[in-house]
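Dropping a structure here in structure tokens format, bear with me for questions.
A single protein chain has been removed from this complex, and every other one stays in its place.
== subunit A ==
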């Protein structure tokens, strides 16, 4: 049924109605749009620019541009509620009415395309002002006066616009004409609804249908009986992007449930940061109040997350980073005793003793999913000075290690990046091949980008090798789940080969969360060979934020660890690694450093409390190679310290003092190792130019199925130490399960 709805949804996108046509025009007007299409369009019919006068200011626009957009070009902002530049145009709030010369009635500027030369628009005339006042009065007639207890208070479009454009008095007589009251809906643990406040802009409905691809929200009734709802009662939204409708809602009808009644926007401090819960590198701003993390909001970046944010990134750190924190150093005095609280001095001395007393070849360090590049540099320097090369990036033990690049592949960045780049998915992709990935949950915003391209007919051919029956929010062709399909394609025997050959830009995405089977596949090599043979773009879809930085710095994947059974003393330094089946060598001194005590902290002999991404300045590199940094929004709790400083302090006590004391000095060192790691920029993406030598032959192996770890939305919510500690995420799991049960969907 879902497939049917998705298809019907696309049909509307194909329909050359005014709305879609407008969207096409808008895409041409934007620089981020398809280059190829732009040039071809320019060759065919170069659109003549039309003159428009906005408040007597002349602007030249392409035909089809709306008045509202033309006004924006002229620097005039027209008030709006329903219009949103990333959603289709609804034109139902009427707040953007403007006067157009020679038109008797005011015109809704968001839906009015400019088709005529010399149109004169007045955005400040008495008629426009009166129209706005009238709309405002009607909106406020049914809007409750509960701003003092409304969570949107202070960042409410209705508040702002009624101040700026509303009338100074109301003619409403409540005694004669009572206000409308609407029952609240339960739509899951993330979004709280107070439906009486709704002004029916339908932004949420359009977002869920168009971008999130979850057709649960809709409108019923008409006129003053119109309601936004889920048609059925108590329906949790089955979407990983539902938190965005809270940002979209111009009033307080949809607010964040975990954040309800906790803070006011004017009390918050915002710090720009980067999300680390997946490898997309979404730009976020972290809102804090008096050293307390209150909420996380997306920050606009067209190249990465546009203005959306996945629910896990938005909600998990807010309460997940407040539970089970490592806040004091702990030490196990002997193997048989329990972990005890201690001072930093004792903990560091114990680590220093271990680093001095154990053979360098028997020392290992493994970094986990949230570790910043600075820590990795310092750790690697420390281990190399001691004489150990065993610094690894953690690879979950339940994953197929052969879908990861091996250390010999790490010489070329192109071998392990998302080379097409996220925005590049909209840029003339003829064929998209997804291998062994449930991209919807591994990187929700990349999937949203693919859906956007698919809806706009920029990607029309999508094929999947992997789990059957995944709901990816777009139509795709299922090719099978086995590496045999890959081998067939490489050998040129598969039906998709023709399309691959024909495609000018074919994009292949290999997942990094493929479950381990009895025998190893050689998925990575095979996909590389496939790309080399057909000239397709090779992409790895990383699941962890630290992966690319680790590979850039030459850390090996931990699947290449060599552990033996000897009883000689060894050392294992884990930084934020949580894995139930981690191999810990016999007679090992385990150091656990991190911010959350989850699984592996229990096995540790020393626990060094580190800081989370909201508490430190650190370099994170996204899957496409974008070098960004997190900034410290709050201080680490109690005795916890920044991770690189802890490693630096250990080096001092181990008598291998490292030659840097400040973050700047660490970054200078980082620049020596990998110069691009210090060129932080949210906007610019440096693409590697070196091409790896092509792989021509792949060894034949028995077919193995490539199944991603995450199957359905139930698996999405709790995947790492932060989200496992988050009560909100637990509620999401429960409500999703309940909803799946109700709808009879297996999970």
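One rule holds for everything that comes next: a contact is a pair of C-beta atoms (placed from the backbone, for glycine too) under 8 Å apart; a residue touches a chain by one contact, two chains touch by 3 or more; residues count from 1.
In this section, contacts and distances are computed from a predicted model.
Chemist: If you had to name the missing chain as UniProt does, which of "Ras-related protein Rab7", "NADH dehydrogenase [ubiquinone] 1 alpha subcomplex subunit 12", "Proteasome subunit beta" or "VPS9 domain-containing protein" would it be?
Modeler: Options "Ras-related protein Rab7", "NADH dehydrogenase [ubiquinone] 1 alpha subcomplex subunit 12", "Proteasome subunit beta" or "VPS9 domain-containing protein" narrow down to "NADH dehydrogenase [ubiquinone] 1 alpha subcomplex subunit 12" for the missing chain.
Chemist: Check the options A:195, A:328, A:423 or A:632 and report the residue that touches the missing chain.
Modeler: A:328
Chemist: Can you tell me which of A:638, A:655 or A:681 touches the chain that was removed from the display?
Modeler: A:638
Chemist: Among A:141, A:263, A:339 or A:497, which residue is in contact with the omitted chain in the full complex?
Modeler: Selected residue, touching the omitted chain: A:339.
Chemist: Among A:601, A:620, A:633 or A:647, which residue is in contact with the omitted chain in the full complex?
Modeler: A:601
Chemist: In the whole complex, what residues of subunit A lie against the chain that is missing from view?
Modeler: 292, 321-328, 330, 338-341, 596-597, 601-602, 637-639
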